[in-house]
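Here the complex is missing a single protein chain, while all its other protein chains stay put.
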C-alpha cells in the first residue's frame, strides 16, 4: 500500500527562515519582466530581460506596475526584493508557492498573496500563486509563469479607459485583484456544470463503473478551489480596515465590491459542497434500486418455474404404481394445471407491482 | 460528459469596475416607470415612458417612490443613476442580477439589494432581484421586469390607509421590504408542503423511479431559497444600527419587526433542510425493506420446492434395483412425506415471520 | 404530487403593519378574562366578561395579573392594547400566533412572547403561544384559549405561599415563566421515552412497516419542540441584562434560575436530536442484518439440494449404456454418496457460522 | 407503544421557587456529616450526626471542610443553608440532582455544582452530583450519598503533605475539584477501551446480533459523560476571572491547571464521539461484505449445477427418437462435456476472484 514518492516539502525542512527557495516544480522558463508606468496623461509599457532595469521605476512619480513572471529565478527575485527593501520572510514567501491567501502589513508596503484560478485550453483548472507588493506608487506582482487574467487590465491602462490612469497604486492593485476574482465566477460555474452533468449521468444510469471515482474527484476539486478562495475574504476585509495610508478611503469602496463578489462565490462553493455529498447518497440509492430490479427478475423466474418443474418431476418418477400416469387425459390436464398456476403467479406478481 | 454551454459570467469578466452591464437573459421588455409622489394630504400616481420625466421628482418635498422595471435598459438606468448622484459601483450592481442581498451605506443614500420571491401562475418560484435606493425624501426601486408583490402597498398609498402617507421615505422602504418578506412565508409554506408530499409518496411507495431525483431537486430549491433569504437578516440588522439620519429612530421598531419575521422564515428553512436530508435516508431504508420482501418470496419458494424436486428426482432414476419403486403404496407414501415437508416449511417460515 | 391547500399565511400578506389579524384557526371560543389583584395583605380574584372592566386594574397600586384567553377576539384585545398604550406592532404580534419566542423592550413595558408546551389528555403536545406585557405594577398575559400550566401559581397567590404576594410584578412574570419552563421538563421526558421505545422496538424487530415513519415523525416533533424552546434562552438572558427599572436587581437571580433550567432542557433536546439520527442508521443495519439471514437460508437450501438434484438427474437419463445402472448396489451407494455430501455441506456452513 | 411511567419531574412542577425538594430516588440512607478543620500546625477530623454540631465551625479562624452526604435529608440541609445564609435558590439547587455544572457568584460565597464520575465495583459509571459552597474560611460539600473520590485529599490534610494546610479555603476547593477532574481521565480511558473492543469485535465479526445495540448504548454513555463534563470548562474559566476576594490571585494558576486537564478530557470525548459515529458505518459495510460472500456462494453453486442439471434433464426425456441415446459412448462423452463445463465455470469464478 505504501508507495515511494519524493516529498515536496523536504526541500525546505530545516532551512533557516528567510531562505529563498522555489518550491514549485523545477522549470527552465525564462524570466519575463513587464513594466507599466503611467500618469493620467501618458504611459510607458516595457518588456525587460534583466532585473536591474526594473530598479529605476521605483523612484518615478508615476504609478508603476512591475509584473515578474518565473518564480524559479530566485536570485533575481531576491535582488529585486532587497532593492525594494522587503522583509526576508516576504521574499521567502514570494517564491514559496503553497502559500495560503494572506495579507501582511509592513510599515511601507502591503504584501498580499492569493491564488489566480483559470482554465487552460483543456478546461483544466490552473491554480497559480500570485503575490502583490503594494508600495506608495508601485505595485509589484509575482507570477509562477507567464499567462494570466490581466489582459483586460493592460488594455485599460493602454487606452486610458475607466479610472485606472487617474488613480493611485491602491486602485491598480484593486483592478488586478478584481480581475482575478471575476475569473473565479467562471471557475465555479464550470464546477456547477460538472455537478449537474454527474447528477444527470447518475439518474440515467450511464456511468456505473466510474461514478464513485468521478464524485470523489469532483469533491476534491471543490475542496481545493474552496481552500484557494475562502481565505481571500479575510484578506479583503483586512484591506478595508487598513489604517496605513497605502489604501485611500475612496478606494475602499471598491475593495468592498470585491468582497461582495467573493461572498457570492464562496456561498456557491458551499452549496456545491453540500450537493456533492448528496450525490453520493443518491448514487447509493440508485444502485439499490437496480439491485431490487435484478432481484425481482430472479424471484419471478424462480417462483414460477421451480414449482412447475417439481410437478413435472413427480410424473417423471418410476414407481410401478402411479395411477394418474395411465389415464388418457392426464397429460393435458396437467398442462392445464400448470398454465393456471403460471397465470396465477403472474397475477400475484402484477399485484405486488413487480411486473 | 462535458457539454458545451455559453458561460453567463464571461459577459463581465475583465471589464472595468463600474461597467454597467445587464447580466440577466436578454429581454426586449419595455422600460416601465411608475411614480408615486405623496404627502399626508394628497398623492400623484404616474406611469412614465422616458427616464428624464422622472428627474423632477427628486426635488419635490413630497415622498417619492420611483419604481423602475426592466433592467435591460442600462443606458436609461445609468442616466437615472447619474442624476441621483449614485456611485458607479452602485449603478453597476443595479443591473447585475446575481447580487447577494446586501446593504451599502453611502453618505446621502442607502443602497439595498434583496431577492423578491413569489410564485408564478404555475407555482414555480420566481426569484427576482430588487434594489432600493433610499434617499432623504425618495425611494428608488429597480426590478428586473414588471410584476411584483407591491400591489397592497400601492393601494395603501392611494387610499391613505395605515401610516404610510404620514411617514417619511424610510417608512416607505420598510413597507416595501415588509411586503417582500411577507411573501417569503408563502414560499416556504409551499416548500413545506412539497416535503410532506414527497415524504408520504415515499412511505406509500408510489414514486419509485423518480424519488431520488425529486429529493435532489427539492434540496436544491431549498438551498437556493436559503441563499436568497439568509443574508437579508444581516441587512436588516445593519439598518437597525444605521447611524445616518436616513432611518429615523421610531421607524427602526418596524424594521425589527421584519427581522422577527425573517428569523421565523430562516428557522423553518433550516428545519426543512434537515428534513430533506433524512428523506434520503428514509428512502434508502424503504428500498431495503422492499428488497427484503422480494428476497423472502424467493427464499420461501426455493426452500420449499428445491428439496421436494430433489426427492422426485431420486425416484426418477433408472437404476435396475430400487426396491421402493415396486411397493404398491410407495407413491402415496411419498406424497404424504412431501406434504408433511411442505407444511413443516410453512410453519418454519411462519415462525420466522417471513409469511 | 402537488395537492391543493389553503395557505395559512395568505391572511396577512400585503396588509399594513399593525393590522391586528388573528392567524390561528378560527375558533368561536368565548373570551375569558381573569384578574388577580394583590398586596402582601390581601388579594382579589375575578372572572370578567368584558374588556372594559379590566381597565381599572391598571391604576391600582396593587400588583395585577390580567389573564386574557381567546386570541380570536381581536377587537377586544386591540381595545385593551390601546388602553395600556401598547405599540401597534405589539398588538399585532399578540394575536399572531406563529411568533418566535422573543422579547421587545419598550419604554414603559416589556413584551415577551413564548411557547407554552403541555400534554393534553391524549398525551399529544399542545403548543400554545403565550405573550406577556410586564408593566410597572401589572402583568398582562395572552393565551390562545383557556387551559394553561398556571394552576399552582394561582394557588400560591390565593394562599400567600412563597414570596409572590410580597414581591412586585417582575417576580410575578418570573413565576409565570418558571411554571412554563418547568413543564418543558415533562415534555422532553416524554420525548426521551418515545426514543427509547422506538429504539427497543427496532431492536426487537416488532415494527418493521412503520419504523421509518415513526422515526421521521419523532424527528419532526423534536425539531418543533426545539424551535419553540431554544430562542427563549436568548429572551431570558436579555431580561437579565435589562437596564430599565422594570426588572429589579434581586429578581434577576430568579431569572438566572430559569436560564439554568432552560439550558438543561435544550441540552437534552440536542442529545435526542443526535440519538434520533442514529436511530435511522440503526434501523438500516437491522434491515441489512435481516436480509443477511434470509439470504443465508436461501443459499444453504440451494447449495445443498441443487448438486444432489443434479446427481439424481444423471441417473434419470435414458442412455442405452450407463453401466452403473445395472450394478445391484448402485442405488444404495448413491444414497451413501448423497448423505455424505449433505453432511459435508452442513459442516461447511456450520464452519462459516451460517447455521 | 406508549408505556406508562411515573415522571421524575412532576415532583417539582408548579412548586414555588426555593422549594427544597430532593429530586433523586427516595433513599433512606443516613445523613453522614464529616468535618475537617485545620491550620498549618494542626487539624481536627470529626464525624457528626446532627447538623447543629456543624454550625460552630463557621466561626473558627481555621479552614473548615464540611462534607455533607445524603441529599435526601432536606430539612437538615435547609437548616444548614439558612445558618450559612445561603440564597433560597441555592438551597433548592443543592438537593435537586439533575443540575447542569454551573457556578453562581453571590456576595459572600461561591456556589459550584458539578458531576463526580467514578466507576463502581462493576465498572459501571456512577454519576453523582456534588455541590460546593466556598466561603471566606470554609468549604461546604454536598454529595448524594457516601462514597467519593476525595480519599487522597483527606490523607493530604491529615499528613500535612503538599500545600493544602498552608493555604486558604480557595485552595481546598481547588484540590477537591482537581480530584474530581483527575477521575474523569479514568472514565474516558474506559470509554476509549470500550470503543476499541467494539471495533475489534466488529472486525472479527463476533457480535453480530447485539452490535447495533452496543454501539447505540456506548453512544448514549459518551453523550451523557460529555454533558456532565463540558459545562465545567465554563465554570473553571469563570473562577479564573472571578473578581471577588474569595479566590486569591496565586490560586488561580492552579485552577488554570484544572482547565488544561478538562480540555484534554473534552477533546478526547469529541474524538470518541466521532469514532462511534464511524463505528456504525463500519458495521454497515461489514454486514454488506458478509452478504456479498453469501451471495457469491449461492451464485457459484447455482451457476455450476443448474446448467448441468438441465443437460441431464435433456437426456431424461422420453422421446421415441433421440439418436444420442443409442450411441455406445454417449454417456461417457456427456460426462466429459459436463466436467469441462464444470472446470470452465470454476476458472471463470476464479478469474472474477469470487473463489
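For reference, chains read A, B, C and D in written order, and residue numbers begin at 1 within each chain.
Everything that follows uses one rule, which is that a contact is a pair of C-beta atoms (placed from the backbone, for glycine too) under 8 Å apart; a residue touches a chain by one contact, two chains touch by 3 or more.
Keep in mind the model is a prediction, meaning the values are calculated, not measured.
*Asks:* Considering the full assembly, with which of the depicted chains is the omitted chain in contact?
*Replies:* For the complete complex, the undisplayed chain touches A, D.
*Asks:* Which one, A:82, A:301 or A:355, makes contact with the chain that was left out?
*Replies:* The one listed residue touching the chain not shown is A:301.
*Asks:* Among D:15, D:94, D:133 or D:164, which one is in touch with the chain left out?
*Replies:* D:164
*Asks:* Decide which residue listed in A:31, A:48, A:89 or A:126 touches the omitted chain of the complex.
*Replies:* Checking each option in A:31, A:48, A:89 or A:126, the one touching the absent chain turns out to be A:89.
*Asks:* Which parts of subunit A are in contact with the chain that was left out?
*Replies:* 1-3, 5, 7-10, 12-19, 87, 89, 93, 98-100, 102, 104, 208, 211-213, 215-216, 219-220, 223, 227, 231, 277, 280-281, 283-284, 287-288, 290-291, 294-295, 297-298, 301-302, 305-306, 308-309, 312-313, 315-318, 322, 324-326, 328-331, 334
*Asks:* In the complete complex, which positions of subunit D touch the hidden chain?
*Replies:* Residues of subunit D in contact with the hidden chain: 123, 149, 151-153, 156, 161-164, 174-175, 178-179, 182-183, 185-186, 189, 193-194, 197-199, 201, 203, 207, 214, 253-254, 256-257, 260, 263-264, 267, 271, 274-275, 278, 281-282, 284-286, 288-289, 291-292, 295-296, 298-299, 302-303, 306-307, 309-310, 313-314, 316-322, 354.
The criterion applied here is as follows: only the chains that are shown with their structure count from here on.
*Asks:* Return the chains common to the contact lists of subunit B and subunit C.
*Replies:* Common contact partners of subunit B and subunit C, which must touch each of the two, are absent.
*Asks:* Would you mind reporting the rotation angle for the C-alpha fit of subunit B onto subunit D, rounded to the nearest 5 degrees?
*Replies:* Between subunit B and subunit D, the superposition angle is 145 degrees.
*Asks:* Centroid of subunit A to centroid of subunit D, CA atoms only: how many Å?
*Replies:* That gives a centre separation of 42 Å.
*Asks:* Give, as an integer number of Å, the spacing between the C-alpha centres of subunit D and subunit C.
*Replies:* Inter-chain centre distance comes to 26 Å.
*Asks:* If you look at subunit A, which of its residues touch at least two other chains?
*Replies:* 316
*Asks:* Based on which chains are in contact, what kind of graph results: line, ring, star, complete or other?
*Replies:* Per interface graph, the chains form a line.
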